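Read the structure below first, then the notes.
Removed from the display is one protein chain of the complex; every other protein chain stays in position.
Right after this comes subunit A.
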Amino acid sequence: MRLEKDRNLFIEENKGFIYNAASNVCKKRLSWENDDELSIALIAFNNACDKYNESKGNFLVFAKVAIKNALIDFFRKCSKNAYLTFSNEDNDEFNKIETRISIDEYEKEQENKQRAEEIAMLIRELSKYKLTFDDIVKSSPSHRDTRENVLNIAYRCSSEKNIVEKIERKKILPIKEILLLTGANRKFIEKWRRYLLTLIIILSSDNYPYIKSYLDIKVGEKDEK
């Protein structure tokens, strides 16, 4: 009972954080009364509390990733046109608040360590696919639109178990399946296959919450573009 009380109190205290995380992903202002997004975010935050342990590093970063993923899934389910975008604006109060809360020197170091571990893991994973950062840098699209298109394809693929399994087993992109799933252009996929593979590896695994949280993924409508 006490734990539950504490949990409620904790959530209540962090409502601001949840609101900011959700509105940042949705790119709009939300209201507690009307928007489903906030309740999804609340549930995600609660789940994050359950799943969290100290090995996962800073809780707020972990919670932010959890909220983001939950919201993106939610958007995908409820609308076919949901379109993910990268954001590079050094935006909003949210980040400032977050940094103010989370980053004192010690925590910064811890975060860096966590990230370094993740990166080491990622490099090991990538080397199984014979991918080096040199290759990835060379075949990473410079245009934002292209990157976002690849991101969307990667996100859809990473939520498709078949494809992820095939990739892990064969260490190659199953291009046919991806084409069937996304209806993308074959040449496009082949051109950006390295970048796509890297994104799928990062997005499909739960091992890289920090890397994922650093990527500023947002949800928008494709028609808006």
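Operating definition for what follows: a contact is a pair of C-beta atoms (placed from the backbone, for glycine too) under 8 Å apart; a residue touches a chain by one contact, two chains touch by 3 or more; residues count from 1.
One rule holds for everything that comes next: contacts and distances are computed from a predicted model.
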item: Chain excluded from display, named as in UniProt, from "ATP synthase subunit b", "Indolepyruvate ferredoxin oxidoreductase alpha subunit", "Phosphoserine phosphatase" or "RsgI N-terminal anti-sigma domain-containing protein"; value: "RsgI N-terminal anti-sigma domain-containing protein"
item: Residue touching the undisplayed chain, where the options are A:R7, A:K28, A:K138 or A:K171; value: A:K138
item: From A:L30, A:I43, A:I119 or A:L179, residue that would touch the chain that is not displayed; value: A:I119
item: Subunit A, residues in touch with the chain not shown (by the definition above); value: 86-88, 111-120, 122-123, 133-134, 136-138, 140-142, 144, 147, 151, 195, 198-199, 211, 214-217
